[in-house]
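The complex is shown incomplete by one protein chain, all other protein chains being positioned as in the whole.
So, chain A:
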Amino acid sequence: MAAVLESLLREEVSVAAAVRWIARSAQSSEAAALRSLRPLRKEFVPFLLNFLREQSSRVLPQGPPTPAKAPGSSAALPGRPGGPSRGGRGARSQLFPPAEPSSAAAAEAPPARRGGRRRGPGPGRERGGRGPGGLEEGVGGESPPWAAGRRRRSSGSPGSPGRARSDPPNLSNLEEFPPVGSLPPGPAGRTKPSRRINPTPVSEERSLSKPKTCFTSPPISCVPSSQPSVPDTSPWGHGLPPGCRSLQEEREMLRKERSKHLQQSPTPACPTSESGSPLPSRTGNLTAEAADPARVSSRQRLELIALIYSSCIAENLVPNLFLELFFILQLLTARRMVAAKDSDLEPTPGAPDSLESPLFQSVHDCVFFAVQVLEHQFQVLSYLDKGTLKLLAENERLLCFSPALQGRLKAAYEGSVAKVSLAMPPSAQAVSFQPETDNRANFSSDRAFHTFKKQRDVFFEVLREWEDRHEEPGWDFEKGLGSRIRAMMGQLSAACSHSHFVRLFQKQLLQMCQSPGGTGGTVLGEAPDVLNMLGADKLGRLRRLQERLVAPQSSGGPCPPPTFPGCQGFFRDFILSASSFQFNQHLMDSLSLKIRELNSLALPQPEPSDEDGESDVDWQGERRQFAVVLLSLRLLAKFLGFVAFLPYRGPEPPPTRELQDSILALRSQVPPALDVRALLQQGLRARRAVLTVPWLVEFLSLADHIVPLLDYYRSIFVVLLHLHRSLVLSKESEGEMCFLNKLLLLAVLGWLFQIPTVPEDLFFLEEGQLDAFEVDTVPSEHGLDGMPVVDQHLLYTCCPYIGELRKLLASWVSGSSGRSGGFVRKITPTTTTTGLGAQPPHTTQGLQAQLAQAFFHNQPPSLRRTVEFVAERIGSNCVKHIKATLVADLVHQAESLLREQLVMQGQDGGDPAQLLEILCSQLCPHGAQALTRGREFCQKKSPGAVRALLPEETPAAVLSSAENIAVGLATEKACAWLSANITALIRREVKAAVSRTLRAQGPEPAARGERRGCSRACEHHAPLPSHLISEIKVHSSPPPCDVLSLAVGPRDPEEGISLDHLEQLLGQLGQTLQCRQFLCPPAEQHLAKCSVDLASLLVADQIPVLGPPAPRGLERGQARRLLHLLLSLWKDGFQVPVPLQLLLSPRNVGLLADTRPREWDLLLFLLRELVEKGLMGRPEIEACLGSLRDAQWPKDFSEELATLFNLFLAEPPMPEPQLRACELVQTNRGTVLAQS
């Protein structure tokens, strides 16, 4: 590999030829110098990347050794892990050293580290390893030997003034100087997918050594004095890649070590403490060294390497474009060179073609190189968001090294409209209740319906509690909500209930989480997902750990692992806590269906190059719709991946080959949850990769370790790799994908290749495999790929990690140490949820449909949308219209038929089911009219709607065509539904009417409707019924007016009621009964009863009337007047039955028994009046009186009662009966009659 690089440096081979060689695109014109190196081709890029990372390790903060380790490390120099043998070209190829000696620190250090990739817990900083090259050097106390050597010798380069510093900052203290864009140290960091460029052969010795990242292998200038025990130390040096061991063996070693480590330290300690080095506190500001173009060493060499590096980037030969950009920006913003003390490392200007001397000898070199690369990458840069462009354009180093580039960036900044806003997402709303899907008719039983009612409430209760509490320290999802969730899930017995709940769950998920930041006000931060790495069994403990360690400002770095940020965390934890197989299955079904549906949604059609503003307005709508669909798909696919692979998720890949094989054999026969391969192929064919690939990536990102090894998924990865390679940004031609579309795909694919579960050798596949792949794309102009559907906003929404570039630049400006996050807010996308599914998939058929398609082809897309929208709505309204007219008429007919039937057959009317059948057989044939009426309706309504929605200048012919198509589509839709469903609809409605009618026949007379309402002129000023009941009964104000309680007692001697007040009260009662505005039947019934009680008290002279001198009984005339009032109220006021028979209840009549002397005439008067006014019939009263005699009374009372009875039986009523007890007893019937 180094040979290739050196041929380049010596200009034996042109850069272009080299890139062609690497990209295998021009086999015929292969440079002679490279031909012999052909087997090395696929190794070149990883070599180059690692080379650059290593070279930069002195510049980037993590390069310098840990001070405490310095002395030791110098002594240990010969045995430095991974130290390749010095000298000789072959030695350079040992940048991926196959073997490493165990170092002093080996015992305590996590050994399993290869290529910077780590899966198990350990103190190492996983993601730094894969991210910014060399960032991790020195972690865990390991320091690069070369650095140590230099330091020891204290002979720094002139360009490193910082070396004289008395108190050097402990740059390897990750707590204080975390790699830019990475997480704070701790287990959190572990979960980051680590970057590895290429499988690095590892020996057992190596595996025991310190963690080592591929980018941090010692540079070639370092001299390892002794080679480790593995004899074949330089497989690649001999030009044969898989020289020593199979990758499989290495993996197994890794696994062993990982599991060993897992056992040893289930709760990993902070890496810095494990390193054993005392950690000096942060030493103030870290001033940046000024970079000077004049002091750049070996320009030519840097230019050349920058060129070939840029070419590799441009050809997508690097796995992750943005990772490289991040690296370049790190170089640009390198603060200072670590003191170079090794004279070996002094610039050697005379040997530019040599790789012996370090590439970056000073900050000047770094900046020069970075600016060179940036110049080549200008196109990509110009598509970044405005903030990043501004920071780049304002970067003084960039200005200093390339004013031209700065000018271009400035222009790009000024021309850019791609501001990624920070607007807050809308607050979470609950899924609304939709009677069509949620009412009783959708459930199998009342019980299921009510259970779901409760579940909906529990679900939101849990969600609210989560919102309130998930950020509280010490709060644990499982502990706080787990049992409630499981109890709720336990009630979902019927499959139907599961599907209801899943629908609710999925809708709520889409509603809350469409944007990656989640919503609901609070965002969990991009907490690294420990759960992705470890099994669910360790869930609770790990989650607590995670909560303790995740710093709120942490962000994922340029390649964060898949996470469930914000509200997504709730849904993930809900699934985990519910741990319900049925739920998961239903959820997968539902997610798959929705994904298919959205993936095939008809999205904007291409528009002929119409450059006026209107089309742009339309495009905004198209883009927004695309964004909504894309984000929904990504979310759904992520959760589908999560649930689908959940049962297979484990902390690590299977430990042995045999085990893995058996798992593979087992898994390969399991059909995929969703046939994503077919969908991917369809998407590519239809040129909809820009829609399909991003969600597929989300799905795959949650796969377990075995998945990429399965044939099915492996073939998907091959396709994706090919796609990645084909997305060359600089290619712009007819039929090519739009630039931002490509950029989005590159970003998501690059991210996917970094996921821990994706095998590290996957990106650098055998070329044969790639060559064998043919993209079967039919160049179709109609594909989404060729349309500018992606904008910066969507790009940043889907790939928030691109924002790390801006953070890095901003941290340079702010002069901070590069701790990420904090001052630059995470991009919170604002995506409206409107419009989703607003465009229905059109159901056009036949020639007419083809004509319509052709018609739309040359019209603005808004026209099509309008017509489809109108057709959809009118069609839907048509069905409702038929329901409200034709069906309603039929129901009325059914009701009258039924009533006839009931009259004929007597009250019970026979079997309801039979009745229904009879009615339906008569009425359903009328349903045929629905189609005619439906056609009429669509014909009538559609044109107006289309006209109203289209711009006025639409040509008449276009307009009338649009109208006709709308009518046709609406009719088609409506008639299709009606012809299929009208009979069932009529049946259902008639059935409901029948049961309604039959119910109305029941014991309760349905007199309710008529009672309400008072005269039109009424102003509803009558006293409120509740007030009146209170007045009559007990409380309310002002006293004394609590008539009944006063009368019934106990009462104070001075308490009483004024006659005026009593009369007023009855007057008010009359008003209230007249104005029925506030009257409800129960209140009226009570009023009626109270009035009867009042009458009884009057009859028995029990009302204490206020008045001078003391409360006394009413005079008889007064009592009669009041009774008259009551009688007329009973007659005309009340509309409920008045319980008049209570007047003759033993209790009320008994009131008379207590009075002395007894006054019977009022009762007799009352009874006669009742008969007179028709309020009670004589027989009724006689029956009451008769039953009174059965009660037990004092003897004299019984006698008087009997007399009264006899008197009443004698007609007619007397106008002014003067009846006293004595008279009743002493006079005979004749006397009384004579008096009357």
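The rule is short, and it goes like this: a contact is a pair of C-beta atoms (placed from the backbone, for glycine too) under 8 Å apart; a residue touches a chain by one contact, two chains touch by 3 or more; residues count from 1.
One rule holds for everything that comes next: contacts and distances are computed from a predicted model.
Peer 1: Could you check which of "CDAN1-interacting nuclease 1", "Synaptic plasticity regulator PANTS", "Putative peroxiredoxin" or "Trafficking protein particle complex subunit 2-like protein" matches the UniProt name for the chain that's left out?
Peer 2: Hidden chain identified via UniProt as "CDAN1-interacting nuclease 1".
Peer 1: One chain is left out of this view; which of A:681, A:1045 or A:1206 touches it in the full complex?
Peer 2: Touching the chain that is not displayed is residue A:1045.
Peer 1: Tell me which residue among A:988, A:1147 or A:1178 touches the hidden chain in the full complex.
Peer 2: Hidden-chain contact among the options goes to A:1147.
Peer 1: Touch as defined at the start, partner being the missing chain; which of A:672, A:912 or A:1139 qualifies?
Peer 2: Touches the omitted chain: A:1139.
Peer 1: Which chain A residues would touch the chain omitted from the figure, given the whole complex?
Peer 2: Touching the missing chain: residues 427, 429-430, 432-433, 435, 438-441, 449-450, 452-453, 456-457, 459-461, 464, 1024-1026, 1029-1030, 1033-1035, 1037, 1039, 1042, 1044-1045, 1048-1050, 1077-1078, 1080, 1082-1083, 1085-1086, 1089-1090, 1139, 1142, 1145-1148, 1150, 1154, 1191-1192.
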